[in-house]
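With one protein chain held back, the other chains of the complex are shown just where they sit.
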Amino acid sequence: MSDGATIASHFEDAEQQREAGLMGMWLFLATELLLFAGLFGGFAIYRGLHGDAFAAAARHLDLPLATANTVILLTSGLSMALAERMAHAGAPQLARRWIAVTVALGASFLAIKGYEWHHEYSEGLMPLLGLAFEYDGPDAAQAHLFFDFYFAMTGLHALHMLIGLAALVLLWMLGRPRAGLQPDRYIRQVQITGMYWAFVDVVWVFVFTSLYLLRS
Amino acid sequence: MNPATRTLLLTWAALLAVLAMSVAVALLALGPWSIALNLGLALLMGGLLVANFMDLLSAKPLIRVFALGALLWVFLLFVMLPVDYLTR
Partner (left out) sequence: MSEPGTHYLNEGWTLRSWLLTTDHKRIAWMYFATITVFFFIGGLAALLIRLELLTPAGEMVESDTYNKLFSAHGIVMVWFFLVPSIPATMGNFLLPLMLGARDLAFPKLNLLSWYIFTLGGLFTMTAVIAGGVDTGWTFYTPYSTLFSNSAVVLAASGVFVVGFSSILTGLNFIVTTHKMRAPGLTWMRLPLFCWANYATSLIMILATPVLSMALLLIVLERVLGIGIFDPELGGDPLLFQHLFWFYSHPAVYIMILPGMGVVSEIITCFARRPIFGYTGMVISIMAIALFGFIVWGHHMFVAGQSLYAGILFSFFTFLVAVPSAIKTLNWTATLYGGRIRFTAPMIYGLSFLGLFTIGGLTGVILASLAVDIHLHDTYFVTAHFHYIMVGGMVTAYLGGLHFWWPKITGRMYSGPWSIVAALALFIGFNLTFFPQFLLGFLGMPRRYHAYPEEFQLLHVMSSLGAGVLAVGYLLPMVYFGWSLWRGKPAGDNPWDATGLEWQTSSPPPKHNFVDTPTVTTRPYDYV
């Protein structure tokens, strides 16, 4: 590989190091997938057991807002993929610009999500921490269960977003023009963070579909 | 435009189109059909994201085996878990 590649002392060459990093990240995302699979598996079972109650509860969520949020998140997926392209094309400063766009989109997603949660809170649809659950439809108990899943799923997803945003901000700072910026290392970091970010998108697609769209 | 960039833009456009379809299907309220279609469309969106935004399409074969394996394990959980509930 090119000169100036930074190879840790236990690797033979840059190729081995790059592939090991990628493989590690894929395996990590596999575990993340199975983590969410546990939660979704439970949801699927209950969706089967209490179909009507869950569909009715789903209609209490704000579909237009969530759809807009999905568009924002998918767009942030695009901007992050573009950041990766720029990094690979040897333009770290352009990559940083796209990373900044991604951070802005991701933060807006969280802001909208926060607004939505607040809305549910004020409607009495947040059965957490002993708050009253003032659900106006039939099957209030099962609707409670639905909202338990709602907050567990969206909350866990938001936590992953926060971790992703922190990583992106870090990348943005690491990539500022300075002596000692190691281009090959930076490419690896951008690529791995990009994979994580896209994965968080994938999870959202399923959160969105399960909670908001299964309404009939 | 660079072909790689074009693929990314096309993927994004496709994602938004599928999203629109999925929301429409949900609003049409076709009962069980909606559920099946919505899940199918969600898989499609997930697939597009993984293939092009996570670069699985251009990844090494071994990585693709790993991704497939992870999917298989989720599938295992989703097939074996309902066995109990469907026969109770």
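Order of writing sets the chain letters: A and B. Residues in each chain are counted from 1.
What we mean here is this: a residue touches a chain if its C-beta (ideal position, glycine included) is under 8 Å from a C-beta of that chain, and two chains touch if they have at least 3 such contacts.
Everything numeric in this text was worked out from a predicted model, so none of it was measured.
Taking the complete complex into account, tell me which visible chains touch the one left out.
A, B
Out of A:117, A:151 or A:186, point to the residue that touches the absent chain in the complete complex.
Considering the complete complex, A:151 is the one touching the chain left out.
Quickly run down the residues of subunit A that touch the omitted chain.
Per the touch rule, subunit A residues meeting the hidden chain are 8-10, 16, 19-20, 23-24, 27-28, 30-39, 41-42, 45-46, 49-50, 53, 127-130, 141-142, 144-145, 148-149, 151-152.
Which residues does subunit B use to touch the chain missing from this display?
Residue positions of subunit B that touch the missing chain: 62, 70, 73, 76-77, 80-81, 83-85, 87-88.
Everything that follows uses one rule, which is that only the chains that are shown with their structure count from here on.
Flag every residue of subunit B that touches subunit A in the complex, lowest number first.
Touching subunit A: residues 2, 4-5, 8-9, 11-12, 15-16, 19, 22-23, 25-26, 29-31, 34-35, 38-39, 41-42, 45-46, 49-50, 52-55, 59-60, 62-63, 66-67, 69-71, 73-74, 77-78, 81-82, 85 of subunit B.
Please name which positions on subunit A make contact with subunit B in the complex.
Interface residues on the subunit A side: 19, 22-23, 26-27, 29-30, 33-34, 37-38, 41, 44-45, 48-49, 63, 67, 70-71, 74-75, 77-78, 80-82, 84-85, 89, 191, 194-195, 198-199, 201-202, 205-206, 208-209, 212-216.
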